[in-house]
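The structure appears below as C-alpha cells.
All protein chains but one are shown in place.
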Amino acid sequence: MGYLGGFLVTMRQHGRKNRVTTQYSGGRLFKRKKRKAQTMDEKIDKPERLHGRHVLNRYEDGMEKCIGCELCAAVCPAKCIHVRGADNDPDNPTSPGERFGWIYEINYLRCIHCDLCVEACPTEAITETKLFEFSFTNRKDAIYTKNELLVGDDGKPKHLPWEDWRPGEDQHTSAWMRATAPAGDANFVGVVSWAGELGYGVRDAEAEQSTADTQTTGDARDASVAAPRGHQ
Amino acid sequence: MTTIVSAGAATSEGGQELRPRGEISQKALMREAGAVLRLSESAAAALSDVVSDVDEDQSMIINMGPQHPSTHGVLRLMLELQGETVLRCKPVIGYLHTGMEKTGESLTYLQGGTNVTRMDYLSPLNNELVFSMATEKLLGIDGEIPERAQWMRMLLSELNRMSSHLLFLATNGMDLGAVSMMLYGWREREEVLRFFQKVTGLRMNHNFIRPGGLAADLPAGWRDDVLHLLEMLPDRLAEYEILMTGQPIWRERLQGVGVITQSEAIALAATGPILRSTGLAWDLRRDLPYLKYREVEFDVVVGAHGDAYDRYAIRLQEIRESMRIVRQILDKMPSGDYRIQNKKVTPPPRGRIDESMEALIHHFKIFTEGFKVPEGEVYVAIESPRGEIGCYIASDGSSVPYRMHVRAPSFVNVQCLPHMMRGGLVADAVAVISSIDPVLGEVDR
Amino acid sequence: MATTLDLPGVVAHESHGQRVLFVEKTTYLAAVTALYDAGFTMCVDLTAVDYLAHASRVVPDGVVAQRFEVVVNLLSLANRERVRLRVQVGDGESVASLFDVHPSTEAMEREVFDMFGVRFDGHPDLTRILMPEDWDGHPLRKDYAQGRIPVQFKGAAS
Amino acid sequence: MQLVVFVLASAMMLVGAVGVITRRNPVHAALSLVLTLFGVAVHFVALEAYFLAAVQIIVYAGAIVVLFLFVIMLLGVDKAEDLKTEPLVAQRWLAGVAALGLLGLLVVAVARGADILTTRSEGLDTAAPNAGGDANIQQLARSVFGDYVVAFELTSVLLVVAVVGTVMLTRKRAAGEA
Amino acid sequence: MLPRDLSSHVGAPSLRPMLDPALEGDLLWAPLVIVILKVLVVFVVGLVATMLMVWFERKVVAGMQNRIGPNKAGPYGLLQTLADGIKLFFKEDLLPRRSDRFVFALAPFLSFVPAFLSFAIIPLGGDYRDGNDGIVTWFGIETRVQLADPHVGVLFALAISSIAVYGIMLAGWSSGSKYPLLGSVRASAQMVSYEAALGLSLASVLLIAGTMSTSGIVGAQATLTDWNVVATGVVPFIIFLIAATAELNRPPFDLVEAEQELVGGFNTEYSSIRFALFYLAEFMNTVTMSALIVTLFFGGPQPISFNGFTLDIPFVPNALEGTVWLLLKVLVFLYTYVWFRATLPRLRYDQLMNFGWKVLIPASLAWFLLLAAQRLARDEGWNVFVTTAIAVVVLAGCYMLMQAAFAVSNKTRESQGAQF
Partner (left out) sequence: MPEPTTLSYLVVAALLFVIGAFGVMVRRNPLVMFMCIELMLNAVNLSFVALARELTDIDGQSIVFFVLVVAAAEVVVGLGLIVGIMRNRSSLTADDLAELKG
C-alpha cells in the first residue's frame, strides 16, 4: 500500500537526531537558570573559512596592520569599503611604515562577504571573523568604522551590542586569507609568510591537501611541510 | 508621464499583461492560445484544446504572483480561468530584474564571479563555472587549467547539482502540499551547503570558481565530508521514494500534468530536465563534454511522457547520478595546483609578495585593475541543474567585459509555462511551475 | 560540420574554436532557415551587443560593422555542434524576427528589444519584458546613463 | 420558558422572512433564509419533532441554501437587484393587496378552528412501546416506511429524476448537438 | 433517584430532554447552576483544548519534520498559541474595500460558533462501567458529563457540521476578491459532497447502535468487541475518518485554504482577530471531530475492556477515569490528523470530488446495505452467511455496473470532450 508507506517515514523522524534547526535563544540567557539556558542554546559549529564580518588586525606589538593602501576598497565589487590613508606621526606611529589607515569604514548593508578584500590586502590587515549574526536597528549601526573593526588590545574583535558572539568564535579570523595564500601554487602550500597577529601570534598556514588525498602522490616538498593545523 | 491615479488604477505592466478576451482579436487569441508553439492560426484552431468560444464573462483573469506562495519568487502568471480550468496563461517577468548584465560590464573579470553567482542562486557554482570558462576561453588558457582545478570544479558542480535538485524536491513537495518533504529536502540540501561552507566559506554566492581555477584548495578532511554526504543521501533518497514516488496521491497529482512533447521542447529551446523528460537524452556533460566529464561514467536520465512526474523523477535520479560522478571524482582527484600558474591571471602567492617587489606590484595590479582579456567574443555553455547555462562574453581588450550575457536556462524554460498549463487546473498550474523549477534571479537577472 | 551557407552576405569566421557566421540583415532569416534545415533546430540563445564604445572592433573582411550586433546561438542536437550568427544592425534599424522558425526566441527577442531597442519585424508581441512598461531608454545600450546611489559612510561621502 | 422560546423563534423566522424579500443582495437574502429555517427548526424542537428539526437543518440549511449560494457564486449574480424600479405598473401594490387578502383568508380559516386548537391535547404518543428515547424517530420511521412506503419510493424516484434532469440541463452541448 | 428513562415522560411539550437530565422536574437553582457551570467549563475546556491542539500539532509536525517547533513562549512553547492570539488581537483589522462588510464580519463567527456547538453533545466522561450509563452524581444531583444529550445527538452533530460550511463559504464570497472566491466555491462543493459520505458511514453506526443519542451509543460499546469500529467492520470508520478530514478541511483535503494554490483560500483577506477566529475554529473542529470519532467508534469514555477484563487506570476515581480514557483516545486521533498533514500531498480538486463521489459514497452505501442485510437476516432468522454472500454478490454486481458506466462516460468524454 503506497498510501501508508509515507506514514512510516514521517513517524520515524520523531526520534532522529538529524534535526534541521537547533535550540537557539539569540544569546539571551534566562537569569534564574543560566546553565540550563546555555545548554538549550546550541549554535552549529561554523567552519573555519566562514566569511563573517571583518576585523582589522594588529601586529603582535600592537601596531595596526592597515597601511591605508585602499586595495581592498578598489577590489570590492560592492564598493562598500571606504579607506583613506594618512601619514604616520613618526613619534607615535599607528602602523609600521609610512602610512596608516586613517579612515576605514565598511557598510554592511552592502557587503556581500566575498572576501576579495581579504585576498587583496597585502599586509593581512583585514580578515574576516566567523561572525555573521548581527542585526541592526538603524543604518548608522551598519556602517562599521575603524573603531569597531579594529581588534582590541587583546587582539580580539570588539563585541558590539547587536552582535551575537560566543566564546571561541573570534578564532580563525584569518582562515580565508590562509586558504587563498598559495594562490594555486603548490610550492607555496603550507608556507607561512605572514606576520603574527596580536593575541594569536603567527598562525599556521592551512595544511596542504595533496597529502590528505591519499590516493594521489604529492611531491616530497608537500610531505615535508605537512604540519598539523594550528588551532591556537 | 502617466499620472499617479492611472498608475494606481491598473498595474503598470501594460502591454506585457494578458489582455482580456474582449480586447484582442480572435486571430490574436488563437495565436496567444496556441501560446507556446505559436502555430499558425489555422493550426491552432485545429488543436482541440484551444478554447476560443468562451464568453468573456465566463472567464476570469487572475494574477498568480508576483506575490504568491508557489511562484518561486516573483514570477507573475496571469491566468485566464474558466472555473478552475486554465484557458490561457502568460508569464510576466522582470520583478527581480537587477541589471546584472549591465553590472557585469563594470566589474572586472576577477570580480565578475560575485555578480554571476547571484543569478541562479540555487546553483551558484555552475554560474561561476560557466563565467570562468568563458573568460578562460577568451584568455586562451582554457587548455591549461590544472587537472586538480578541473576535478575540483566538477566536484563542486555536481554537489551543487545535488543541492539544487534537493531543493527542487523540497519545493515540489511543498507546492503539492507535502510539507514534510519540503523540510526533508532543505535538510539534505543543508548538509551539502555545509560542505560548501567549509570549502568556500559561504553557503551560497560563493565566488569560489574564478577564471583560472578556484579561489582556494579543498580544506583538510573534505574527503570525509563528501563521503559522509554520499553515505547519508541514498537512505534519504529512499525515504523520498517512499514518501513521494510511492504515494499514489503524489503520482496522481503529477502524472499527465504539464505535458510537453519533444518537438515542442526543442522549439522552445527548453533544456535540462524538461527536455530530457520528453525522452531526448541531451546532456551537455555527455554530448558536448567540458571539464573532465569524458573521464567519468554516468547515465543521462530521460523520461518518456514529458509530464511533471517525469521531471520530478528525472531530478531525483539525477541526484543519484551526481553521487555516482562524485564517487568517481573522489577516486580520481589528482594533486597539484588548484589555480593556473599564469602570472597574468592569478595573483602571486602571499609568500612571494614579501619576497619580490615585482610580485607586490603584480598583486596590486591584479586587484586594482584586474587582468586584461584579449579582444574577442565567445559563448560557452555547460549543463546547470536547470538546463543549458551559457555565457556570452564580448571583450574589447580591457579588464572588464565589454558585454557579458548569460543564457539563463530558467529564462528560456519559463516560456514553456503557458503551453504546459493550458487546459489544466489551478492546482496543476502550481505543479507545473514547480516542475519547471525556475529561479527568478536567473530569469530576470 | 555543415558546409558554408550558400547565401550572399554570409561570412564564415572562427572565434576561439567556435564557428561564427557573420550574416547580413537581409539574409538573416534565410540563413537561419537554411541552418534549421541543416539540423540546427534549437535556437539556444539570442542576444545583442552594443558596440558604440568599441567601434573599432575587428570584423572579417566583407562585413560592415554597425552599432548593434544581434548574436544568435544555434544548436544542432543531432550533430552536437553549435553555430553562432552575428548580425550587424544599425541604430534605429530592425531585423527580422526568428519567431516563426524558432518560437523559443519569443522571450529572447523581447529581451533584446527591451535592453537595446532593436526591433524585430514579425514578432507577435514585441513588448518590454524585464523593464517596466513605462521605462525610458534601453539599459544595455552603451549610451544609457547609469545611475549611481552613493554608498553611505560615516566619515565622508564617497 | 415555552413562550420565550416561541416568541424568539417566531421573531427569528419572521425577521428572516422579511429579510428574504427585502434584501437586494441575493447572498443576504439567502442568509436571511437560513435565519428563517433556524426559527422553524426551533419550532420543530418545541413541537417535539426532533428528527425533523435536525433534518430541517441538515437538508435545508446544509444543502439547499448552500446550493443556492453555490449557484450565486458560480454565476456571479451577486450584484444587488434594483428594487426601486417596478417592471409592471403597480405590481407591488397589487401584490400587497393580494398578500393581505391571503393573510385574511388564512386568519379566518385558522380562527374558524380556533376553539378546538386553543385547547391542549395530550400531545404525541411518545410512550410508544419499546421506544426508548427515540419515540419520535421510531414513530416517524413506522409511518414513513410503513404507511407511506409507496410515497417514499416515489419520492426517491423523483429525486433520481431530478438529479438526472439537472445533469442533462446543465450539460454543455457537444459541438455537433443542437 | 429520578427515572432513568427520560422519554417515558409524557405530557406537556418540553425542551428538557434535549438539555440535561438535571433539569428534569421542577426548575431548581442547583441544577441550573450546574448546567451553567457545565456550559462554562465546556467552553473553557474547548478553548484550552484548541490552544493545546495548536501547540500539539505544531510540536508533533515539527518532530516529524526534524524541527523543534515552538519553544519560546512558556515551557516547551506551550503558550505559543496564546502569544499568537494576543499578537493577532492587536493587529490591524483590515476590511477590504470591495468586501461585503456585514457578511465579512459575520463569517468568522459562523465558523467559530458551530465549532463549539458540536462539542456540546460529546460525552466528556462519566462512569459507563458495570452497567452504569454514564450518569454521575454531583452535589446530589444526577447529571451527565456532557452538556446536552439530545435524542438526535448524532444528527445534531451532522447538522452543525453542515452549518460550518457557511462560515468558510461566506468568508470567501464576502472578501470580494478572486482567490477567496475560488476557495469558497471549492469549500461549498467539497463540504457538501463529503457530508454525504459522512452521513452514510454514520448510518452504519446508527444501525448497530439503534440510537442516535451519543450517550446511548457510548453506552452500547462496553467491551472491545462492542466498539463500533469492530462491530461495523472498520470500513465505516475509515470512511468516516476520511470524510471527516475533508469536512474539516485538513490536509490532504485542505483545498479550501490551499496556501500554494489559492494563497490561503477563503481566509486570504482576513487579518487580526477575525483570522484568529477562523484559525481557532479549524483546530476546535479538529478536536471535536476527533472526540466524535472516539464517541462513535471507540467507545468514548469507556475503558478498554475485553472478555471481562477491564483495563483500569490506577489511582483515578471511576467518575474521572472516563475523561482520562476519552482524552487518551482523542489524542490518538489528533495525532492521526497531524500525521496526515505531515505525510500526504494535497489532492487536486477534481480528484477530491471523484474520490468523494465515486469511492467514498458508494463504498459507504454498499457497506451500509451489507450491514442492513445482515441485520435483517438475524432478525428474520435467515442464514446470515448466505444472506451476506448474496448481498456481496449483488453489491459486486452494482460495483461492476458502476465501473462500466464510468468506462462508457470516459469514452464519451474522450471522443467528444468534457461536457461540463
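Note that the chains are named A, B, C, D and E in the order they appear, and that numbering of residues resets to 1 at the start of each chain.
Please note the rule applied: contacts are C-beta pairs under 8 Å (C-beta built on N, C-alpha and C of every residue); 3 or more make two chains touch, one makes a residue touch a chain.
No experiment lies behind these values; they were computed from the predicted model shown.
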State which residues belonging to chain D touch the missing partner chain.
1-4, 6, 10, 13-14, 17-18, 20-21, 26, 29-30, 33, 36-37, 40, 43-44, 46-49, 51-52, 55-56, 59-60, 63-64, 67-68, 71-72, 74-75, 77, 79, 81, 87, 91-92, 94-96, 98-100, 102-103, 106-107, 110, 114, 117-118, 120-125, 136, 139-140, 142-144, 147-148, 151-152, 155, 158-159, 161-163, 165-167, 169-170, 172
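As a convention for this text, only the chains that are shown with their structure count from here on.
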Smallest count of steps, each to a touching chain, taking chain B to chain C
1
Chain of greatest Cα-centre distance to chain B
D
Measuring centre to centre with CA averages, how many angstrom lie between chain B and chain E?
46
Between chain A and chain B, centroid-to-centroid distance (C-alpha), Å
30
Residues of chain B that touch two or more other chains sit at 180, 183, 187, 243-244, 247, 249
Residues of chain E that touch at least two other chains are 64-67, 342-344, 417
So, in the complex, the side of chain A touching chain C is made of residues 79-80, 82, 84, 103, 105, 107, 109-110, 139-140, 143, 145
Chain B residues touching chain A in their complex are 107, 110-111, 113-115, 146, 149, 180, 183, 186-187, 190, 194, 197-202, 205, 207, 212-223, 239, 242-244, 246-249, 331, 333-341, 346-355, 360, 363-364, 367-368
Along chain C, where are the residues that touch chain B in the complex?
15-16, 18, 41-45, 47, 49-50, 53-54, 57-58, 71, 73, 77, 80, 82, 84, 99-100, 102-104, 106-108, 111, 115, 124-125, 127-134, 139-140, 146
